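One protein chain omitted, others in place.
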Amino acid sequence: MTDDLNALRRRLAEFAAARRWQPYHTPKNLAAALSVEASELLEIFQWLTPEESSRVMADPDTAHRVEDEVADVLAYLLQFCEVLGVDPLAALAAKIDRNERRFPPV
Amino acid sequence: MTDDLNALRRRLAEFAAARRWQPYHTPKNLAAALSVEASELLEIFQWLTPEESSRVMADPDTAHRVEDEVADVLAYLLQFCEVLGVDPLAALAAKIDRNERRFPPV
Amino acid sequence: MTDDLNALRRRLAEFAAARRWQPYHTPKNLAAALSVEASELLEIFQWLTPEESSRVMADPDTAHRVEDEVADVLAYLLQFCEVLGVDPLAALAAKIDRNERRFPPV
Partner (left out) sequence: MTDDLNALRRRLAEFAAARRWQPYHTPKNLAAALSVEASELLEIFQWLTPEESSRVMADPDTAHRVEDEVADVLAYLLQFCEVLGVDPLAALAAKIDRNERRFPPV
């Protein structure tokens, strides 16, 4: 319940407000931070073979790092959406609708 | 209802399966695709001032582009989480808990 | 001669000046543009196997795309170095020196 998407979005907004971080949270800065965090996730995989990349969760330290970077990517995505008034779930639902027409199943 | 996070996750998994795209969806490839899409979102903002970046949704074409890239980032994040069995909401809730201890409010 | 690194750096500076693009060329914007172009290079490879990635130059269209993105990455790197007064060759020589001490040969 407390960890559904909207609740997390509100917690992130309150977290930033309580620390007076909003002046830093321009859409441009949040888009940069999102891309930096997505690269930190990629960094975990950059030298791995495809097969090794499928087994990263077997190592507890790497699993924790993966979860931590996933959290950072989602956090900045939600904060970006918050400041611009974008609904990420509606945006994704609309995109899947378009892609179902664009790429017919095999 | 159909556009909640888990429903979207299932739709994305079915979409990839129907097109036989799973062999491409290694964690490494999905992390690369996620970072590429996050950069495409950043590209919209790269030459804008902070003030201009706050007004991007006023232009319908740019607003659509922003929503489209947000959808792509979320799609690859969910697909990445799907193949590795990561719960992104639980990961973010745990991260906010840690950050609340790490960065006390002002 | 005309295509050595310093000559290219000067051509890029003159190119931007002639188009009055310097106000956009803050270090922050150029760092964002560099990272966006590096992602466009990665995009070419994101779904390829390691083996396929080694053969990209065999296809003339893909080869041209690779060269084009390499040019964009180098262009923004040189322009970034120009506005901050960084010497990229000296920076790399110093880094290799450090790495030779840090990672002894096998």
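Labels A, B and C are assigned to the chains in the order they are written; within every chain, residues are numbered from 1.
Just so it is clear, a contact is a pair of C-beta atoms (placed from the backbone, for glycine too) under 8 Å apart; a residue touches a chain by one contact, two chains touch by 3 or more.
Keep in mind that this is a model prediction, so the values were computed, not measured.
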Practice item. Going by the touch rule at the top, give the shown chains the omitted chain contacts. Key: A, B, C
Check your understanding: So which bits of chain C touch the chain we can't see?
Key -> 2-5, 8, 11-12, 15, 18-20, 26-29, 31-32, 34-35, 37-39, 41-42, 44-45, 48, 50, 53-54, 56-57, 66-68, 70-75, 77-78, 80-81, 83-86, 88-96, 99-100, 103, 105-106
Point to revise | Residues from chain A at the interface with the omitted partner, ascending | key: 24, 29, 32-33, 35-36, 38-40, 42-43, 45-47
Revision key, fill the gap. Had the left-out chain been drawn, it would touch chain B at residues 32, 35, 39, 49-50
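Please note the rule applied: only the chains that are shown with their structure count from here on.
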Review point. Taking each chain's centre as the mean of its CA atoms, how far is chain A from chain C in angstrom?
Key: 27
Exercise for review: Could you give the separation in Å between the centres of chain A and chain B, each centre being the mean of its C-alpha atoms?
Suggested key: 5
Review point. Which positions in chain B touch two or more other chains at once?
Key: 29, 32, 35, 38-39, 42, 45
